[in-house]
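My questions all concern the structure below.
A single protein chain has been omitted; all remaining protein chains appear in their positions.
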Amino acid sequence: METAKLEQKEFEPTILAFCCNWCSYAGADLAGTSRFEYPTNVRIIRVMCSGRLDPTFILSAFRWGADGVLITGCHPGDCHYVQGNYMMERRFGFLKEAMDQLGIEPERLRLEWISAGEGEKFAALIRDTTQKIKQLGPNPLKTA
Amino acid sequence: MTSKEVMVIGGGIAGIQASLDLASRGYKVYLVERSPSIGGRMAQLDKTFPTMDCSMCILAPKMIDCSHHHNVQLLSYSEVEAVKGSTGDFVVTVLRKPRYVDVTKCTGCGICAEHCPVEVPNEFDEQLGTRKAIYMPLPQAVPRAMTIDKNNCIECGLCVKMCQAGAVDLKQEPREEDYNVGAIVVATGFDVFDASQIPTYGYGRYKNVITSLELERLLCASGPTGGHLIRPSEGKIPRKIAFIQCVGSRDRRFGTTYCSSICCKYSVKDAVLIKEHEPNTTVTIFYIDMRAFGRGFQEFVNRAKSEYGVRFVRSSPGEIMEDPATKNLRIWYEDTVAGRIENAEFDLIVLCPALIPSKGARELAKVLGAELDEYGFFKAGDILTSPVDTTVQGIFVCGYALGPKTGDIPDSIMQGSATAARVAEVLERSV
Partner (left out) sequence: MAVEEPRIGVFICHCGVNIGGVVNVPEVVKYAKTLPNVAYAEANIYTCSEAGLTSIRENIKKEGLNRVIVASCTPRTHEPLFRSACREAGINHYLFEMANIREQCSWVHQHQQEKATEKAKDLVRMAVARATWLEPQEEPELEIKDTSLVVGGGIAGLTAALSLANQGFKVYLIEKDQELGGNLRKLSKLYPTMQDTRDILEPALKAVKSSDKIETLLSTTVSDVKGYVGNFTVTLAKGEEKRDVDVGTIIVACGAAAYTPPKGLYQYGEYPNVMTQMQLDELLKEGKVKQAPERIVMIQCVGARKGEIRAMDLAGFPKSDTARLLAKILKAKKDEGWPYCSKICCMNAIKNSILVKEKFPQTDVMILYGDVRVYKEYEDFYSRAREAQVKFVKHIEEIPPEITQTPEGKLAVVAYDALSGQEIKLPCDWVVLSTPMIPHKEEVLLARLLKVPISSDGFLMEAHVKLRPVDTQMDGIFLAGAASGPKDVPESIVSAKAAAARAGTLMANKKMSTEALTSVVNEDECIGCGLCEEICVYGAHYVEEGTSHTIAALCRGCGACAAECPRRAISMQHYSDEQILSQVKAALTEES
């Protein structure tokens, strides 16, 4: 009984988060300064703008085994570069379709807007995303 | 003949900010600091409210900028002795005190200190820790060099022998240097009210009654206990801590009738820090008015109450008594909200003393010819329209040297920048 329990280790997803320098990365920093705790499953990659994110970055992430990908940027209207976030939003729809075709649940990709002042929101987002990805289980491409 | 050079007296955060703003726009700055290192009070703090940034982390880059900037010349371990002249053309005589160490050769390796046989209380740690007679006041000192405290040095010469860089020079003499500057900025900061003047609080007699600045050193990772909060009497972790606000402040007995502006805020910060370190310790703050004003602070107080369980009691305690066996302390107070006389036992008490003018401010004011206000802080030219001018043309003031008008660190920084604007206005206009 004990051994069986030990072998059944809880699935800990690896989630990649792309954060834009001006808003969401700063918001993530604020979560840190305010000491809001969240699970350790996320790895943050800083870009200047969410508009920089070529869809191949996200698809490569899933191909290489990411269980979830989180894209964060400035709120609509607040993009440091005017409309980079709108361009990302457009790509988001296409990405969801592409994932579906590749056999990856589209829910593994998430897009959220976080401002530099929203530390608590960032922490809550990570907690929520981690939980949801845990429920989905490991990336199907990993086991395929 | 207008000099485009500026002298800043005082190397705390206000003086550092003024120096950097002036240096960035091309003025040569002489930053005079009487202790061996710049950094001031902010270097002694552990964390700053309300964001809980590590104080040294945000101060260090500015300190290093000062030491590296080609327009800033650090005159550390020096004091201003005399000032002649007027706006655009001051001649300031600066006393360069001997460190007995050649700053250009010293690498700050510390081998000398390891071998020095003399150990004395460390001022930077508010006398709680010790240092040697040859010492660096803090690990992140700027300039990064040792200093010999000649008063305690027994001249054994061990440091000379051990120094690989040949940096120790026991023959150094004090020297006076004259600097011709166009403007002067005063940024001499504050000292702390001597709480032993209130005998009923037992400061100086009871080991476990300490001041908030001493607490900061105990909480600070680079402090005398490595960041572990322990009782001075026997080193145990305190489980019941009390803060007492307004010690010497708002107090007609001592003439310090003003509110020091930052104590309510930092006591809540310290309370939260303590609860983070030791969630099982209870912390009670005895206050008269909880002056946590401005954005973010009320929210911080709310969080302290609801998330961290810090207790607030509206009272100015009467007396503290020590139990000679346990060294615990009993506070007798009137709980003004509950309307009862109470007493409670604590194992550590932190007094939040009034912040008073820096030692030597009075003498400096005389040398500069500047007026002080009734509390001994530098008087502003006009409290509303010229808040960073002194009563002498061409001499400006920023930071707590102005007194409690300065709220906290951002205010000191804004005032530092504001004096830079005033200096630029004055020096540019006379061209």
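Think of it as A and B in the order they're written, each chain with its own count starting at 1.
Just so it is clear, a residue touches a chain if its C-beta (ideal position, glycine included) is under 8 Å from a C-beta of that chain, and two chains touch if they have at least 3 such contacts.
These figures come from a predicted structure and were not determined experimentally.
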Subunit B residues touching the chain left out here are 21, 24-26, 48, 50-51, 53-54, 56-58, 60-62, 64-65, 67-68, 108, 139-142, 144, 220-222, 227, 250, 257-259, 261, 289-299, 302, 305-306, 314, 336-339, 373, 375, 383-385, 387-388, 403-405, 407, 409-411, 413-418, 420-422, 424-425, 428-429
Over the whole complex, note the residues of subunit A touching the chain we left out. 14, 16, 22-23, 25-26, 28-29, 31-33, 35-40, 43-49, 51-57, 60-61, 64-66, 77-78, 80-84, 87, 91, 115-118, 123
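Convention: only the chains that are shown with their structure count from here on.
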Indicate the whole-number Å distance between the mean C-alpha point of subunit A and the mean C-alpha point of subunit B. 44
If we count contacts the way the header does, which residues on subunit A are in touch with subunit B in the complex? 33-35
Enumerate the contact residues on subunit B facing subunit A in the complex. 51-53, 276
